[in-house]
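The other protein chains are all here in position, but one chain of the complex has been omitted.
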Amino acid sequence: MDFALDLLPEAVLFGLLLGCFYAAVSVGLSVSFGLLDVPHIAHPAFMVLGSYCTWLLGVRFGLDPIVAGIVLMPAFFLFGMAVYRFYYETFEKRGADVGVRGLAFFFGVAFIVEVGLILVFGVDQRMVEAPYIGKSLEFGEMRIPMRMIVAFVTALVLTGLLALYLSRTFTGRAIKAVAQDEGALRLMGVNPVRIKQWAFGLATAVTAAAGAMLIVVGPVEPSLDRVYIGRTFCVVVLAGLGSMSGTLVAGLILGISESIVLTFFGASWAPAVAFGLLLVVLGVRPQGLFGR
Amino acid sequence: MKFWLSAALALVLAVLAAFTIKNEYFFFAAYVVLQFVILATAWNILGGYAGYVNFGTGAFFGIGAYTGVLLIKWLALPLGLQILAAALVGGALGFAIGLLTLRLRGIFFSIATVAVAIILQTVILNWRYLGGATGVQILRPEVTPPFENYIKMLFCVAALLAVIAVAVARYIESSWVGRGLRAIRDSEEAAECTGVPTLRLKLLACVVSGALMSAAGAPLAMYQSFVEPESAFSLNYSVSALAMPIIGGTGHWLGPVLGALLLGTVQQLVTVTISSELNVLVVGVLLVLFVVAAPEGIVGLFRRFFLRR
Partner (left out) sequence: MSPLLKVERLSKHFGGFTALDGVSIEVKQGERFGLIGPNGSGKTTLINCVSGSLRNEAGSILFDGDEISRLPAYRRTRRGIARSFQIPRPFKSMSVLENLVVPLQFVGHLKNAEAHRQALELLQRIGLADKAQTPSSRLSQVELRKLELARAMASRPRLLISDEAMAGLSGSEVDEVLEILFALNKDGITIIMIEHIMQAVMRFSQRIVCLDAGKIICEGTPKEIVQNGDVQKAYLGA
């Protein structure tokens, strides 16, 4: 392998944009798994579902993918709330054997979503069209695809808004509090279950938008959720469970690593980077960079 | 004593079937069902008894298959040795994953199994000697005495492996190892404080489970005469190996057997009559249904309604 170093700056820049995208894709999981402790293996599957819904809206109504993503958010919010309610009533409340059953449940759900998508849409890849897809911007020697910039900006806005929400609004802070001390929250007259439900709904809504970004960044297929299990959990674990700012940093680290591997070692190794990085983090520093 | 008699009887029946049944399709289908009996039983040793959920059964199965392929291409070893080697590889893989993640929460072990599955698949995809993405073709031996043809032999091998797997699971379940694993599943912290060497027992379960899963994969090359990464590491193995014990019942060795026999047969029927995608969807739906509504599985339901415990 020649390390053609002049490819490096472009790889890093691409990695930064990609990394920010990964952060936005993972921030929903940071809430549902990092803060709420839900074993949400189906998070990437919901995202891919969002991608396909985005595609549908584009094909049926000619909606721009980012717009479609925003349109989907309320529906996914309600969907997320329903899923959490069901999960809570069925598993968390009863207490017994939550671990295996909860994991198996979400695994089954992810699987059903994936196979459902295959049955409805087939295994072929789906793409969207938009004015910014297909063009590139030139920065001196480097060429950056415009769709990456759009995804980058959207991701930044989305993550920023969520972080603001969590730290400035009452509900947002209650969500952070419920992760730390449910009892205290109850004493304040706040129902922790409703907060968690709201949080999970929010996380799912954000994930829908992430799905829209996903299909902007590249074509999607039903099995994409498996690779993203590695990427999202890698970011969330590397960040440290529950840390929002950590999610951005971790996303960037992953994005740049993947971009470098992609440039120098080829596309087939890129998905393994996230999983490899995850295994390393779990072995060396499982509490992540900013873990609580 | 009853168990060993039944096991011997089952093996005798299998051999008899091999020499009397003429319809070859029966053996192709039965082999797959028996394969799932092994996978489900192996999964349950770690998942049902200890409570650590393996999402990557496909990885162990696939690496077993490719160990078989490697040994055929490189040293032309007979099937028996392939199975043994595959078991060693699977055990080592289980040990490695366990060592890395068993000190952490259960979900991290599960995610690590997904990670290993994808990483292994990527490695194989890039390994030209083993065929890469296009896969590798294996020449089956012409004669397989004393059996009529290779599929009847494989059927009996699978039956033997299934009996071994169930015997191992049953032994673990009723021994102090099983009690320790159950303590770990119920409350790992309390188990550790009551003298249970939790890490060691979990590692043991990982190794045994992994070894059996990979052993199940070794004959694949002979069964299909063609092995490629997409199907060898198929997600279907991971989902089925998890769904079958949950549907059958995770607390008892009979659960995975029942789950595999039932679900495996249903899968064969649906694949042939309707479609293979729908078959896979059925497994997923049944899994969620049982996890939500009947977590103790068929064995548990039987206990509840017929034994009135």
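Letters A and B mark the chains in the order given here, with residues in each chain numbered from 1 onward.
Just so we're on the same page, a residue touches a chain if its C-beta (ideal position, glycine included) is under 8 Å from a C-beta of that chain, and two chains touch if they have at least 3 such contacts.
Owing to the predicted nature of the structure, the values given are computational and were not obtained by experimental measurement.
Residue in contact with the omitted chain (choice from B:T67, B:T198 or B:S214): B:T198. Here the missing chain is touched by one residue of B:S6, B:S187, B:S225 or B:S275, and it is B:S187. The chain not displayed touches chain B at residues 176, 179-180, 182-183, 185-187, 189-199, 251.
One rule holds in what follows: only the chains that are shown with their structure count from here on.
Across the complex, chain B is touched by residues 39, 41, 90, 97, 99-101, 103-105, 107-109, 111-112, 115-116, 118-119, 223, 226-227, 229-230, 233, 237, 268-269, 271-272, 275-276, 278-279, 282-283, 286 of chain A.
Those residues of chain B that touch chain A in the shared complex are 47-48, 51, 53, 55, 100-101, 104, 106-108, 110-112, 114-116, 118-119, 122, 125-126, 185, 235, 239, 242-243, 246, 250, 277-278, 280-281, 283-285, 287-288, 291-292, 295.
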